[in-house]
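Only one protein chain is missing from this complex, and each of the others stays in its spot.
We call the chains A, B and C, going by the order they appear; numbering starts again at 1 in every chain.
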Amino acid sequence: MSSVPELQEKLRAFVAARDWAKFHSPKNLAAGLATEAAEILEIFLWLTEAESSQLSADKLACLREEIGDVQLYLVNLADKFALDPLECASAKLEANEAKYPADLVRGSAKKYNEY
Amino acid sequence: MSSVPELQEKLRAFVAARDWAKFHSPKNLAAGLATEAAEILEIFLWLTEAESSQLSADKLACLREEIGDVQLYLVNLADKFALDPLECASAKLEANEAKYPADLVRGSAKKYNEY
Amino acid sequence: MSSVPELQEKLRAFVAARDWAKFHSPKNLAAGLATEAAEILEIFLWLTEAESSQLSADKLACLREEIGDVQLYLVNLADKFALDPLECASAKLEANEAKYPADLVRGSAKKYNEY
Partner (left out) sequence: MSSVPELQEKLRAFVAARDWAKFHSPKNLAAGLATEAAEILEIFLWLTEAESSQLSADKLACLREEIGDVQLYLVNLADKFALDPLECASAKLEANEAKYPADLVRGSAKKYNEY
């Protein structure tokens, strides 16, 4: 099983061996993250919601790669601020539990501030 | 330390308690991921590359939340296809090691297909 | 009726009066464009495709503003390279007419390179 610290370590070594840290300002990593997220969006572009659950083998292989790219950018960006993205996600999920009480929002996609 | 399986489990419970799975087609999760990635981009929008490494406390708190949001969408989307995003990242990093040989690309940001 | 040259002229005056040209590198304008496009995406996020044609008055007002923002960034970015985005669109549409012959692609969303 992969862990964030392991991935960080491998990624730092990958970047150092290529002298690429100079390109990896947080501003640039944020742009890279957004472009990779858009490539995931593109995979699903002309599919219906139902079709989007039934990807062809080719699209699934593509999705696996793009999810990998997004995760790499996210770990790289977070590392610049000594953050662990899984910890950030865990904290955000707890905040969401308070913000969207299950009894209040059940079955509705309204945003919390529309209640 | 958080792990992907732990986060998946908490996220599934969060979604089930709110009956939100019906909104979470892969197509919709991909769109949510892209909108959250763009919110990270917005944090850095008018900063120079140098400034982007020196975030104010407010912006850093915001970044932590947005990284959490991106990670949550990524885990949720990956879970629809029984994927672990850290495993995807680890596999992609190994592919990148072959695609961008350190000796060839050192110090250059050219994409591999421009060599 | 608005024209691109008119909008360019008003936008240049707006930017000059605020001394904002120094922030408007093409790189920054491209990031601004992507964040505004994502705000449009967010309007439709939890709607079905059918619902997305029937916006509430609030969402429609929001869409009108976000379309305006995207158009402003696009005109601003294009202006840095002496381009008219409507001319670019017209040229691209003609290229698409050749790339996607109507007889071949009718009713299919496959991308041209999948034929």
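We take it that a contact is a pair of C-beta atoms (placed from the backbone, for glycine too) under 8 Å apart; a residue touches a chain by one contact, two chains touch by 3 or more.
What you see is a predicted model, and the numbers here were worked out from it, not measured in a lab.
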Self-check item: Chain not shown, touching residues in chain A
Solution: 23, 28, 31-32, 34-35, 37-39, 41-42, 44-46
Exercise. Can you list, in ascending order, the chain C residues touching the missing chain?
Key: 1-7, 10-11, 14, 17-20, 22-23, 25-28, 30-31, 33-34, 36-38, 40-41, 43-44, 47-50, 52-53, 55, 60, 63-65, 67-72, 74-75, 77-78, 80-81, 83-93, 95-97, 100, 102, 105-107, 109
Quiz item: If you put the missing chain back, which residues of chain B would it touch?
Solution: 31, 34, 38, 46, 48-49, 109
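The rule we apply is simple: only the chains that are shown with their structure count from here on.
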Practice problem: Please compute the C-alpha centroid of chain A, do the same for chain C, then give the distance between them in whole Å. | Solution: 25
Quiz item: Counting only residues that touch at least 2 other chains, which ones in chain C make the list?
Solution: 31, 34, 38, 46
